[in-house]
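Sharing a structure here in structure tokens format.
In this view, the complex is presented without one of its protein chains, the others remaining in place.
And now, subunit A:
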Amino acid sequence: MSIHPTEKVRSDEGHAAPVSESSPVAAPVLSLRGAAVRVGGRTLWSGVDLTVATGEFTAVLGPNGVGKSTLVKVLLGLLPAAAGEVRVLGGAPGAHNGAVGYLPQRRSFDACVRIRGVDVVRLGLDGDQWGIPVPGLGRAKRRAARERVAEVVELVGASGYAHRPIGQCSGGEQQRLLIAQALIRRPQILLLDEPLDSLDLPNQSAIAALLGRICHQEGVSVVMVAHDVNPILHHLDRVVYIAEGGALAGTPAEVITSETLTRLYRTPVEVLRTSGGRLVVVGQPEAPALHSDRHAGHGTGGGHAAGL
């Protein structure tokens, strides 16, 4: 399958997001224009156009190996874009990383890690500073830091276990603490790489709801890489669907349809909506995969089930 030209689907009616990107005053927190990335001489994707406004929840969807995590690395300035323009908070990627919270792909702490959750959260605040906290020095500053840690731990609902060693927390609890760590500096953008991976279904929807709340109530723009759209579907403002080479951006209603995905993949793709409102993306020739066995080989653009 060759590289697709980018198609941008965006209805003229606009969508219901509170802060629309069409608003003349609000500069986008994040914009990509004709962006492409090359890793090891291979173009992973090209012609990606995306604009994210303040307080929007964006999901980056697509099959495995298509370069979703690479997009996050480009936004962090860890990888250069091979073409096009990428702006993050009005500057080059990486220039304002202090205002970007980042959750890398699954990190889980070993059961033997005997460091409290609050200490891990605290590292998000001042972990990049040299030296050690000296007892008795900067009392007011340290009280402020402690209060901020407590506040952000409360925000993610982790107060009950934040003082336990993080290695003894469950996967969902660790994920909440790591989200708190990413939020502690009041970032304007939160980048998350598959944060729902390896969580059970109740935890998936709880974390998705938490992210939606952070996004819409705290005004943090959330960009989240996901392989299953369903747990986050209700919270989404914008979707980027990356297939081999190309990408589609727009509202979920615009992008996750049989017509647009068929155009993107250049192979028949059907989007079905179950009575419960869940979306199933069915491609040919592979059978739809359960969302839990993401390694079962929907690596090609042709067949991918985005959930069931």
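Going forward, a residue touches a chain if its C-beta (ideal position, glycine included) is under 8 Å from a C-beta of that chain, and two chains touch if they have at least 3 such contacts; residues count from 1.
One rule holds in what follows: contacts and distances are computed from a predicted model.
Engineer: Looking at UniProt, which of "D-galactarate dehydratase", "Menaquinol oxidoreductase", "ABC transporter" or "Cytochrome c-type protein" names the chain we cannot see?
Structural biologist: "ABC transporter"
Engineer: Out of A:34, A:84 or A:104, which residue would touch the omitted chain in the full complex?
Structural biologist: Touching the chain that is not displayed is residue A:104.
Engineer: Considering the complete complex, identify which of A:168, A:198 or A:267 is in touch with the unshown chain.
Structural biologist: Missing-chain contact among the listed residues: A:168.
Engineer: Which is it among A:61, A:81, A:120 or A:269 that touches the chain not included here?
Structural biologist: Within the whole complex, the residue contacting the unshown chain is A:120.
Engineer: List the residues of subunit A that touch the chain left out of this view.
Structural biologist: Counting over the whole complex, subunit A touches the hidden chain at residues 76, 78, 97-98, 100, 102-104, 107, 109, 113-116, 119-120, 123-124, 126-133, 163-165, 168, 181-182.
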